[in-house]
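Have a look at the structure below, then the notes.
As you look at this complex, bear in mind that one protein chain is not there, while each of the others sits in place.
Read from first to last, the chains carry the letters A and B; within each, the first residue is number 1.
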Amino acid sequence: MKSSTARTPWFFLTPNLVIFGVFTFLPIAINLYYAFTGGVQLYPKDRPFVGTENLATLLDCGSYLDPASCKKDIFWRAVWNTAQFSLFQVTVMVLFSLITALVLNRKIIGRGFWRGVYFYPVLLSPVVVALIWKWILQREGVLNAVGVAVGVPQTLWLAEPGWAMFWVIFVSIWAHMGFYTLILLAGLQAIPADLYEAAQMDRASPWRTLTRVTLPLLLPNLLVVLVLAAIKAVQTFDEVFVLTGGGPGSATTFVVQFIYQTGFQEQVRLYGLAAAGSLLLAVALIALTLLQLKISRAEEAGERAR
Amino acid sequence: MSPIKFLTRTRNGRSLDWTDWMSYAYLTVGLFLMFGPVLWLVASSFKTEAALTEFPPSLLPYGQKAVAVPGEEKPKPVYRVKLPDGTTKELPEVRRIGLVATHVDPAKPEEFIRVNVNDREPVREFRLATENYTDLAGKLKFGTYLWNSVFITVVATLLTLLFNSMAAFALSKYKFAGRKGVFLLILSTLMVPPAIVLVPNFLVISELGLLNSLWGVIWPAVATPTGVFLLRQYMLTIPDELLEAARMDHASEWKIYWRIVLPLAAPALAVLAIFSVMWRWNDFLWPLIVLSKNEHFTLQLALNAFQGDLVTQWNYLLAMTVITLLPVTIVFAFLQKYITQGIASAGVK
Partner (left out) sequence: MASLELKQLVKEFGSGASMVRVIHGVDLQVNDGEFVVFVGPSGCGKSTLLRLICGLEDATSGDILLDNERVNDKRAADRGLAMVFQSYALYPHMTVYQNMAFGLENIGTPKAVIEKKVGDAAKLLRLDALLERKPTQLSGGQRQRVAIGRAIVREPKIFLFDEPLSNLDAELRVSMRSEITGLHRRLGATMIYVTHDQVEAMTMADKIVVLRAGKIEQVGSPLELYNRPANKFVAGFIGSPQMNFVPVHAGHGDTIVTAHNASFTKPTQTRPASGTELTLGVRPEHLSLQAADGALALPMTITGVEQLGGHSLLYGTLPGAGGKDGPRITAQVAGQVSTRIGDTATVYASADTCHLFSTADGETVVR
């Protein structure tokens, strides 16, 4: 309106923009700088430019499939752990979320209550989640008690690499599936009821209704959920860090933990290497995000066509 | 209606078929899997330190009975003792040397009874070890951690509501060059997870002198793309005519924001407030980096530190964990509907 009010929107935007600028955009710039400088100094001024040395160190591998052949073997172990974790966690979790959403979408009594049951762990902090399960999985824990009762020997569940990975995936699914269930349930409820009635009139069996009506219509939501879950999975850190500390050995060390350790836990803090690691993680995340954008764009186009 | 009929009724009045039974079976297993671990944690947190080391553990907090003995400071554990005359009696133990334990009858404190440890067994009783909780008050600087967590959560949530609603107001109620650009810029920060900017943010925080300060956790958290988005979408539904009427009423732009738009956006603000409380209360990675001094720990950091200690005092750790999950649980119990609706509509957490 009046010229005096032309500045008003910027007045209201300033606090947010300043914070985003200082704590998001500026750090992105600094991160790039870190990734191409070396040394152990925190101040950018004091850091010698090393070009792509950090990236080269991370990428220096005999064979990418074999972390032992890499210069930074821990990084590649983390990469492969993350990949394995993400693959299983995402597929199993989305599958169970889907089943749960389908069940909750039926005409059941007390839907709100059941929905709450599955959603509750989502709200727990990662530390609490990890402690709850650590307590169950410990040597004298309730799981071993039940195991002994049915004849399974007492096991240190988190001290064996295979089991540790299994439980990390399990706990992560336990903690997060409620969120994806909720999104899928919203998608299911958006499917108009008259379609089901039409299918009923067409004498479609429940199974055919599911595979030919429900799932095709839910597919866009399902794809979005898959990508969202993948974006979260590759960033997994907190629960695992508290539950296993990345161990035994490096069996459950993931990429974010590598960044955290390299930058903050080691005696010699290699900020450059950590920054280079996060740069590579960012590339993976951007790829996933673009995938999501593409899916939702296709979805929008489909919606308009409908 | 008979109870069976009542339990097996369905929404549309048909009787249950096998798919319904399957559904309820699935849900019941889910109930056990999802709530069981939390209940187990809560039950365990009421066990005594001794009971916690039992294997196999008892389901409920059973512990050894203890009674006060005159002349002794602490309550003493009670055993069922086989006396030399062949009778058994429940007596507290005052001390034990090797295989010989000394018991005393509180009624006759001057008379000591020595028995072999094989001739007695502990007396167990149902007892809630509330001392796990009450002791916390004085121990482990628990109060400090609680205060830190509460301070961060409350202050960050208030600032989040203020700043995000201001930005949302500008983006929904003004037409200005660059509006779309700013909105996209803010949304794009959704794609920058904290893990990516961990290292440089550490530098920024230390340059600002916020290292080991609660404000170092608060400031970066108070501008959230999710909040701006949520509030903007809501404010778009507030008719512009209301703002124009207020403008005709001599209201300043700030007053329009504060007196008209904010009150009307209350439902969306409530949803964001709930989210913000959850986020800040549960934060871990970022506080872990900013707060390295014990006295600045939040509950989450303290929990993490204690579980890593060499000798974990599980009884206190469990109690502290329960206290940590309590606020979230209470919020959830009362506001479940809003939380789930908010998430379903915004697709964020």
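Operating definition for what follows: a residue touches a chain if its C-beta (ideal position, glycine included) is under 8 Å from a C-beta of that chain, and two chains touch if they have at least 3 such contacts.
Because the structure is a prediction, the values reported are computed rather than measured.
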Can you say which of B:Leu242, B:Ala270 or B:Leu335 touches the chain missing from this structure? B:Leu242
By the contact criterion defined above, which parts of subunit B meet the unshown chain? Give residue numbers in ascending order. 239, 241-242, 244-252, 255, 259-260, 263-264
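In this section, only the chains that are shown with their structure count from here on.
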Would you kindly tell me how far, in whole Å, the mean C-alpha position of subunit B lies from that of subunit A? 21
If we count contacts the way the header does, which residues on subunit B are in touch with subunit A in the complex? 9-12, 19-20, 23-24, 26-27, 30-31, 33-35, 37-38, 40-41, 44, 53-57, 162-164, 166-167, 169-171, 174, 176, 179, 182, 185-186, 189, 191-193, 195-204, 206, 208, 219-220, 222-223, 228, 253, 257, 278, 281-285, 289, 300, 303-304, 307-308, 314, 317-318, 321, 324-325, 328-329, 331-332, 336-337, 339-340, 343-345, 347, 349
Which positions of subunit A touch subunit B when the two form their complex? 5-6, 8-13, 15-17, 19-20, 22-31, 34, 42-44, 99-100, 103, 106-109, 112, 114-128, 130-136, 140-142, 144-145, 148-149, 174, 178-179, 182-183, 185-186, 206, 235, 237-238, 242, 245, 256, 259-260, 263-264, 271, 274-275, 278, 281-282, 285-286, 289
